[in-house]
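Each remark here refers to the structure printed beneath this line.
Shown here: the complex without one of its protein chains, the others still in place.
Up next, chain A:
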Amino acid sequence: MDKPVILITGTSKGIGKALVAHYVALGHHVIGCSRNAVEWKIEGAQGNYQHYIADVTDEVAVKAMFSDIRKQYGRLDHLINNAGIASMNHSMLTPLTTVHQVLGTNVVGTFLFCRESAKLMQKKRYGRIINFATVATPLKLEGEAIYAASKAAVITLTQIMAKEFGEYGITVNAIGPTPVQTDLIKSVPKDKIDSLLNRQAIKRFGQFHDISNVIDFFLKKESDFVTGQVIFLGGI
């Protein structure tokens, strides 16, 4: 069969960048987006990775991107809603602009990509959508109220969309990573990270391959009976 067409959001760095490398290496047709251009090069990525500069909250830009994908491939097999931002701050010290940004990117962006992807996927009665949650939600981490709340919303979107899209052959699942060493958490003090790692059954940072391993499972054809689920890493 033709290799899957996969769309990954937030690919300029961090986990998204690592996922691009992983799926390009598997020979998938990988499309990505972020607000900034990519500054990296992936071995063998020529022709197999296509980058869009788009903010996931910009409906016009996002729709134009989906329109391009539809014209180019006529289908979308996989969506990985990885783009996300965090705000690590006490609620009393969190400006409303930050609240809007976090909710915009994490909730509105995730919703928009799910909606547009499902429209494309339903034509072929096949699709896999993976959203990004976080252990901050079940652990109810202080200092991460708005971030954890935004990801709680992502979990609810995942569970309800799984029901809405099920009849179209589209599964919707989420992965909830533990801390992974990327820019997202670089401003979190070491003692906070250590105490978080200590609450995990397996006390170490998450690695990129821990994440791609779970996503690979959700993406499998054989996973067509797995939907509306959240897999948290690390044992929390």
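In this section, a residue touches a chain if its C-beta (ideal position, glycine included) is under 8 Å from a C-beta of that chain, and two chains touch if they have at least 3 such contacts; residues count from 1.
The definition used in the following text is that contacts and distances are computed from a predicted model.
Of the names listed as "Carbon monoxide dehydrogenase large chain", "Carrier domain-containing protein", "ABC transporter ATP-binding protein" or "Peptide/nickel transport system permease protein", the one that matches the UniProt record for the absent chain is "Carrier domain-containing protein".
Looking at A:167, A:183 or A:222, the residue that reaches the missing chain in the full complex is A:167. Only one of the listed residues, A:13, A:35, A:70 or A:199, touches the absent chain: A:70.
The missing chain, though absent from the display, is touched by one residue of A:35, A:75 or A:119; that residue is A:119. Taking the whole complex into account, chain A touches the unshown chain at residues 63, 67, 70, 119, 122-123, 167.
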